[in-house]
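Of the protein chains in this complex, one is absent; all others appear in place.
Up next is subunit A:
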Amino acid sequence: MKALLIKDLMTMKKYSMGILYGFIIIVFVNLISEKIYFEQMVPMLMYMMCVQTLTTITYDEYDNGYPLLFTLPFTRTQYVLSKYVLSILSILPIIIVWLIYSLIIGANIQMIFISLLLYIFASSLYIPIYLYFGSAKSTVAMVLLSFIIIGSIALLFNLVGFATIIKLLQGFKVIMVSIGVLLFMLMSILISRAVMLKKDF
């Protein structure tokens, strides 16, 4: 799996300028503003890193790359696991910087933890979609899925009421949510593995 991560990090290096621009914008906005927007913009950066992980799948697949790639010495399961490991590794620097920043200014670090859980949830949702549909069709699939999720949430709010939902969510302990997200990630890995094991290249 180390070799797969090296390959993906080399791919990410190719478009690292985009990530760097994101950092520069955040720093610039914070410097010229009276108010610090770091906590608001970091989740956006994390979302960008999720997209970068998905982009490595695009680069692997692009121009019929899969047949040759999958003759290299690794298993399909290792390939799947490497994408999840990459998605976590790629946001570690952001988490560490955010943690240090929060500790310095004495901010609440719960936001970091919630953002991390949301990030894991999003990666776990998107990776199997990308692997199944391929990069071209998965954009459409993700847009449709986003509409379904947003529509379902809106419907739920209409039926049950916003206050009731917030009260319900506040009842969930962080540990329960964390376990739920990790279980969701495990399910995602199993689905991704099943997709890749069945795939013909």
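Going forward, a residue touches a chain if its C-beta (ideal position, glycine included) is under 8 Å from a C-beta of that chain, and two chains touch if they have at least 3 such contacts; residues count from 1.
Heads up, the rule we're going with is that contacts and distances are computed from a predicted model.
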Name the absent chain as its UniProt record does, using one of the following: "NADH-quinone oxidoreductase subunit M", "ABC-2 type transport system ATP-binding protein", "Septum site-determining protein MinD" or "Ubiquinone biosynthesis O-methyltransferase". "ABC-2 type transport system ATP-binding protein"
One chain is left out of this view; which of A:Tyr66, A:Phe121 or A:Phe184 touches it in the full complex? A:Tyr66
Residues in subunit A touching the chain absent from view: 2-3, 6-7, 10-11, 14, 59-60, 62-74, 198, 200-201
